[in-house]
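Notes to accompany the following structure.
All protein chains of the complex are present and in place, except for one that has been dropped.
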Amino acid sequence: MGYLGEIFVMAMTAIFIQNFVLARFLGLCPYLGVSKKLDSALGMGLAVIFVMTLASAITFLINKYLLIRYDLLYLQTIAFILTIAALVQFVEMVIQKNAPALYNSLGVFLPLITTNCAVLGVAILNTTAFRSDGVTAYNFLDSVLNGFFSGVGFTVVLLAMAGLRMRLEKSEIPKSMQGMPIALIIAGIMALAFYGFMGWKI
Amino acid sequence: MRLKTFPGGIHPHDEKHYSASAPISIMPTPPRVIVHLSQHIGAVSSPTVKVGDTVLKGQVVAEPAGFVSLVQHASISGKVTKIAKFLHPTGIMSMGVEITSDGQNLSVDMPDDPDFMSLDAAALKARVSAAGICGMGGAGFPTHVKLSPPEDKPIDTVILNGVECEPFLTSDYRLLVERADDILHGLRLIMKIVSAKKGFIGIEANKPDAIELLQKLTAKEKDLAVVPLKLQYPQGAEKQLIFAATGRKVPAGGLPMAVGVVVQNVATAVAIYEAVRYQKPLIERVISVTGSIVNKPMNLLAPIGTLYSDLLEHCGGVSAPIGKAISGGPMMGFALPALDAAMTKGSSGLVLFDEKAAKSMQEHTCLRCARCVDICPMNLLPSMIASAVKYKDLEMAVKAGLNDCIKCGSCAYVCPAQIRLVQWIDTGKIRYAEAMRNK
Amino acid sequence: MKYYLKLGLILFIFCAVASGILAYINTLTAPVIAERKALAEIQAREALIPNAEFEEKESDQGLTYYLAKDPETDEILGYTFIAADLGYSSTVQTMVGVDSEFKVLGVQIIDQGETPGLGANCTLPIFTNQFSGMTLEEIYVDKDGGVVVSLSGATITSRCIANSLREGIIDVKDEPNPGGEQ
Amino acid sequence: MNFAKELTKGLIKDNPIFVLVLGMCPTLAVTTSVINALGMGFAATFVLLCSNIIISLIKNITPSKIRIPVYIVVIAAFVSIVDMVMAAYLPALHKSLGLFIPLIVVNCIILGRAEAFASKNNVVMSIADALGMGLGFTLSLSLVGTVREIVGAGTWLGMRVTPLTYDPALIAILAPGAFITLGFLMALMNMLKEKK
Amino acid sequence: MIFILLETASILSTIGLPVLIIGALGLIFGLILAIASKLFEVKIDPRVEEILSVLPGANCGACGKAGCAGYAAMIVNGGEAVNKCAPGGPDVAAQIAQIMGIEAGAMNRKVAVIHCSSGGYKNTNWKYSYDGVQTCKSANSLAGGPNACAWGCLGLNDCLAACQFDAISIDTNGMRLIDFDKCTACGACVKACPRDLIDLVPLTRNVYIKCSSQDKGGEARAVCGSTHPCIGCGLCSKECPVDAITIENNLAHIDYDKCINCGLCATVCPTKAILDLLVGTRQKAEIDPESCIGCTICAKVCPVSAISGEIKKLHTVDKSKCIGCEQCVPKCPKKAIEMV
Partner (left out) sequence: MNIKDKLTVSAAPHVHDKTTVKNVMWNVVLALVPALIFATYYWGIRALLLSLTGAVTAVVCEALIQKLRKVPITVHDGSAFLTGLLLAFNIHAGAPIWLPVIGAAFAITVGKQVFGGLGNNPVNPALLGRVFLMASWPTQMTAGWVAVKDSAISGLNDLTRIATDLQSLSPKAYELVTSATPLKVAQTLRDSSFVADINAQAGGLNLSGRIFSSLTEMETLKSLFWGNIGGCIGEVSAFALLLGAAYLLYKNIIEWRIPLFYIGTVFVFSFLFGGIPGSEISMMLPFFHIFSGGLMLGAFFMATDYTTTPLTKKGRIIFGIGCGLLTIIIRLVGGYPEGVSYSILFMNVMTPLIDMLTRPKAFGRVKK
């Protein structure tokens, strides 16, 4: 299997097989919170893809050239989260100033992402992940791609969830189930539906 | 032969047997008529008579209040006894002129002009306008307006709508078989007025004798053709008919003239012929009084303004209690709160249901079976519109096609969940209009 | 300028203090953790090949394995390595010991994220013990015609373990000189 | 506002999971068993307590522009401490909580309380708030963990509590079961609230 | 001593590197953020900033908006409700409300009032049997609506469905009833009612015309199910001491800028079309002889001339005339008037 094949495997794994939300339980707060309307879900999704990709890149470098080199892995959490928080805040300010249109559709979601497990999660997972052979550790490109695809996976389920919830808004859900309970049940059903992707040998 | 048709549509039972074979008979002069001032689309006509005036049959009782409006004539002779709100065939209360018959049925002069074909378009149009004709196929658009397309919209085709796709109704059918010549005269006149080169007569396949007759009559005329159409509702709806006959698609929100077509009902054609030849105003029309409980279903040539109750009485009343009285056909007609509504120029039928047929079933949650979607002749998403309206999401309703619905009723007809789709859509249109007004 | 410096410095101070404290705590915990880890690995290796001296090596395929020698005789006792493959829902890592004939001495599941109650049962001795003594040809799950009794309801996990074992063994076996002198 | 009130509000009224719906990731990910739930709950409570104290102490010296980074650093430091200590002395628990220990940093509850409460109140109140919220979090986690462990594994805290004939419904300890269990628990809360 | 120093030194050396590295990270980010915040500053509504500082900043998304900033912006620019922040809870909601200044003063608070007393299922006269979508709007569009009165309540509860505050319920007759305590005067019901039966009335005004029929008297009587139609007779208008009632299109209308709550109109209405909530609870004014300074202000404001007295002399209330409108009470400079 060439590298393209590896990328394909990585994509399928990140999007479907090991979906961040449904299989890894990461990024649930925005998944449950920002999935009421399709357009905000899309904005959020794209912002997450952006930040996850960027964060994967930067944290990979920090990990490799600072933490590993100086044997400071125990500072991983603090270094990563600091970087991510600053990065996101910086990007937000830049977009807000220079691309107001983009800010209104995407940028407003950025602060929401700082405190999203998915971003820190992907950064940490990248440092411990292996390619499909189970041996080769991720290199820089692998990490970036994994960040990107994981973001895509997040977006896919976020959009599906938003679609479902917009439909649920127009149905007669029993009162005590309305709101969060039904959203959780839907999430459970989605997770079950994603079981079809388990055990793929690609 | 492959019959022409349009995409979508349904096949309701046509139920025309009750009155199909009853020749047009003349309704005796009723004791009183009510000439509604709003029989058409457009401004309400303004009355020119006072209570107490005596009028002759054919005399003007109201003038148009603008270009898109209509002149109204007395349909019997007698005395004006009241100008007030009366029950309109659409079920609401609306201004009308009540004329009590003097029993003599005296008419204004209606001279025969056998040379009518030599008149020029302007003169023809003037006669149509003076006769107060509006579309008799239901919509009631003033005909002289329809026949005055703007310069930049040349008309090349006139389609006569002889489809009568509504179940039960047979008035157009009787005209087709009894007055085919007059219809063809009317068609020629319309073609002349709009200088169209081609004339079609669309007839549904369930009227084979009418098709045969008209085909015989038009056999030698190259520019006229009978278009036999597949039995499919709403074959008679303008856009669908144009598509079936010519393959042209009227743009959404547009009028037939956008594709060079004028559509007129066959009864309108007859009225045009009579208006031009005899300068006869539109004061009577054929109406089907039918339904399983009507003792003698008939096609009556009745003065405009005759009360439905009088029509029914002439047809021998009913054999069982009335559950629902429908002005027009059962797919698009209006259920009346009472029978004392007076017919207008667009009243093509009175259909009576017994109590059992009047009851409808409990509305259910939408199953999303998509039957409505599959048959919608306008290619809309009726169920989505309805649920969007129900949950007050107007934006979604518009996206799903709220403003393109022609209210043909096909969707509600097929819905297994008995959802009153058309009424929801209607409610949506009301809400939409309100929202637009508040903007 | 002062404003910028102030912000920078405040953040600097917090970071510095925080990392200082962490570094200090690390000095306390790191040895404990390292000790436990090393112990665990050594124990695992020792459990597979007792009384041996281990030497780290890398195969042509990039697999890290340990050559086990008798400390007294320098005789090659066997090899241990970590085999890994994608199972049902995770990468299953298995520590394997084979003897010099490449017969399995024992296996131990190091890491797995399979379904609890199904694939996760692969850590149970009843599953791992069966591998002891198997030859390369035998390491197929029963459904594939081998002798590995697969976990009920978790053939995929079982198969992935068997396959990874086999591949790893072949890997080491195919080394031109797996235990040889450099 | 008194101490006792701050202490108890996290249990029911402002329960971080059932009412505020925050910190869903650990709630769903680590509640496969009661022991994991307790471990996570205590870890988070510890971090919450420490960071609340520090933040309420430093609230006046942090400029707003770098408020979030500073808070995050404080929280991250405590999280790392928990991480290291747990790895050293409770390796089994550390392993089963895995990724979710560092992720306590981004747990919305902690930052949320830091911002919403500690940065505006004094130390004593912040302690009460942290303890209350932490306890609420821990109890809710254990509740979810209890349901999932009993239904999905037939055990509670590792002890078999169901008859041996009961064949556990695995789904309860899998991802979908997590969502569905919590969904029904929340609906139950709603129902109880309505009754009241 | 030396030992301790050495120990410290060794610790410092293991600690120095991390402190340096993470500290440097912090310094760099701090600087970048500080510079960026100046460089990329964007002017926003100060209220957004203010709300943002009140919000917890957890950016959890529980409000359904794009983080705290998104929510703050939506409150200011999009009219979003102030109570959507889960971590903040009611305290934060109250603070935001203060910033937004939406604490409507209790003085001019309004409530919704339905101007119809029929329309209940039990006492409506029907024109036809309606079979269709159960909303007022839909029913109203079919043949002018199913009830015989073309002006009255259709009883299909569009208003009830529109009210988000649960303020509308159904009374024993089947007529809609508005709970003034819950009503926030949002006006949703006013818009929802296709018959325009609802309007917003100051909470302090307690006399209402409970009819909207513009039919002539006879017709109105014939169709009204509650037998309390307004027949446009004008008696109330004549009785009103402050000329607050006008009759237009056969229907009485109260101008609440003028109305003083005296309830006299209700007493003369022949069809009992006027509802007086205060009936039986009104009290009479009484002047405290000790305090009265005889300024005559009260006598001037009394709409029914129930107060008399010479200037600078003690004034008295003629209890048989007093209608309990309380107009005099706040006017008295000495606060000498009390309702008893």
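For reference, chains read A, B, C, D and E in written order, and residue numbers begin at 1 within each chain.
The working rule: contacts are C-beta pairs under 8 Å (C-beta built on N, C-alpha and C of every residue); 3 or more make two chains touch, one makes a residue touch a chain.
Since this is a predicted model, take the numbers as computed values, not measurements.
Every shown chain touched by the omitted chain in the complete complex is listed here: A, B, C, D, E. The hidden chain makes contact, of the residues B:His17, B:Lys197 or B:Lys359, with B:Lys359. When the missing chain is restored to the complex, the residue among B:Val61, B:Leu160 or B:Ala325 that touches it is B:Ala325.
Within the complete assembly, residues 167, 169-172, 174, 176-177, 180, 187 of subunit D touch the chain that is not shown.
In the full complex, subunit C touches the omitted chain through residues 88, 118, 140, 143-146, 152-154, 156, 159, 163, 166. Against the chain not shown here, subunit E presents residues 126-133, 138, 142-143, 146.
By our rule, only the chains that are shown with their structure count from here on.
Listed here as common contacts of subunit C and subunit E: A, D. Chain pair with the most C-beta contact pairs: A-D.
Using the average of C-alpha coordinates as each chain's centre, B ends up farthest from subunit A. With centres defined as mean CA coordinates, subunit E is found 41 Å away from subunit D.
The distance from the centre of subunit C to the centre of subunit D, each centre being the mean of the chain's C-alpha atoms, comes to 32 Å. The multi-chain contact residues of subunit A, meaning those touching 2 or more other chains, are 23, 29, 32-33, 74-75, 78, 82, 86, 89, 114-115.
Along subunit D, residues 21-22, 65-66, 68-69, 73, 76-77, 80, 84, 108, 111, 174 each make contact with two or more other chains. Chain contact summary for the complex, subunit B toward subunit A: residues 365, 387-388, 390-391, 393.
Those residues of subunit D that touch subunit E in the complex are listed here as 14, 19-22, 64-69, 73, 108-109, 111-113, 115-117.
Subunit E makes touch with subunit C in their complex at residues 11, 14-15, 17-19, 21-31, 33-35, 38.
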